[in-house]
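The complex appears here without one of its protein chains, the remainder shown in place.
Right, subunit A next:
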Amino acid sequence: MAREITYRDALREALREEMYRDERVFLMGEDIGAYGGSYAVTRGFLQEFGPKRVRDTPIAELGIVGAGIGAAIGGLRPVVELMTINFSLLALDQIVNHAAKLHYMFNGQFTAPVVIRTAAGFGQLGATHSQTFEHWFAHVPGLRVVMPAVPKDAKGFLKSAIRGNDPVIFIEHSLIYRNRGEVPDDEDFLLPLEGAEVRREGTDVTIVSWSRGYYLALGAAEELAREGIECEVIDLRVLRPLDIDTVVRSVQKTNRLVVVEEGWRTLAMGAEIAAAVQEKAFDYLDAPIARVGSLEVPMPYARNLERLVVPNKDQVVEAVRQVLYQKQPVAVG
């Protein structure tokens, strides 16, 4: 059995179920309790679980992530919420130098199974509040970096992240919390924290994206289908470990690849994917790989300027035409 729920409710269900299942699971973060969470994911949790398990924290990203690591070592299952991914920069040292390394550096003696939830996104929030850094985390061995696009993945991944023994960077997106999708009823519905998914089959071009970018890719694919161009759309879902083989298999079929990401392209996921695909499938490529990303400027506030910076569906459509060497749009009707 399955129900259709929002991405936000999928996260809420995952947290609630795991908190009921395991006393050691607790939440901490800025304004997750009395305020209800900046994106309302934990609204009502303080009332339901009490202040021991739903802990409002000071504004101290490094401190609370480090405390999460320590609590995990000490036998708990902390879920630390960082209001937005922009603020994760203050906790980068704990994430990169500690969470990611303890298991290896100390020869497998112990792990730091902390889950760090945070949200990417934009919406006239200006330069410091509109960024996305998933690739910074995906750069680091030892971290699992998950960025679900659909409610089912949001729930299954979050539950697995909480139960698993690796540190997980779990990145949500402020503009998809209200998206709806089917989620299985099973309270033990778990998804392994790896593996991309082909969400739309196609023969002409492969479009890879993740999180909100997946919806841009899907929108472009649907538009192009009306002209008879069939795009295969892959939702990457997990950025580390990276399931490049699923992408390669698709490229072997379509011979063309477009990567869609929301942030700056320089040294980001698209660059990595392009490099890996040419290593593994150079002879299959019929066109240079195209990357769609944002303009390389700090995000401006004004609506018209922001629109110029953030990638949109039309740019994805254009990129598909580019890898098909189609200068002119095919006339419809």
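To be clear about the criterion, a residue touches a chain if its C-beta (ideal position, glycine included) is under 8 Å from a C-beta of that chain, and two chains touch if they have at least 3 such contacts; residues count from 1.
In this section, contacts and distances are computed from a predicted model.
Think of the chain that is not pictured: of "Pyruvate dehydrogenase E1 component subunit alpha", "Urease accessory protein UreG", "Cell division protein FtsX" or "FAD binding domain-containing protein", UniProt labels it "Pyruvate dehydrogenase E1 component subunit alpha". Checked against the hidden chain, the listed residues A:Ala60, A:Ala127, A:Leu267 or A:Leu305 yield one contact partner: A:Ala60. Among A:Thr128, A:Asn165, A:Thr266 or A:Gln326, only A:Asn165 touches the chain that is left out of the view.
Of the candidate positions A:Gly36, A:Gly219 or A:Pro241, contact with the hidden chain is made by A:Pro241. Considering the complete assembly, subunit A touches the hidden chain via residues 24, 26, 52, 57-58, 60, 62-76, 78, 93-94, 97-98, 102-111, 113, 141-142, 144, 164-166, 192-195, 238, 241-246.
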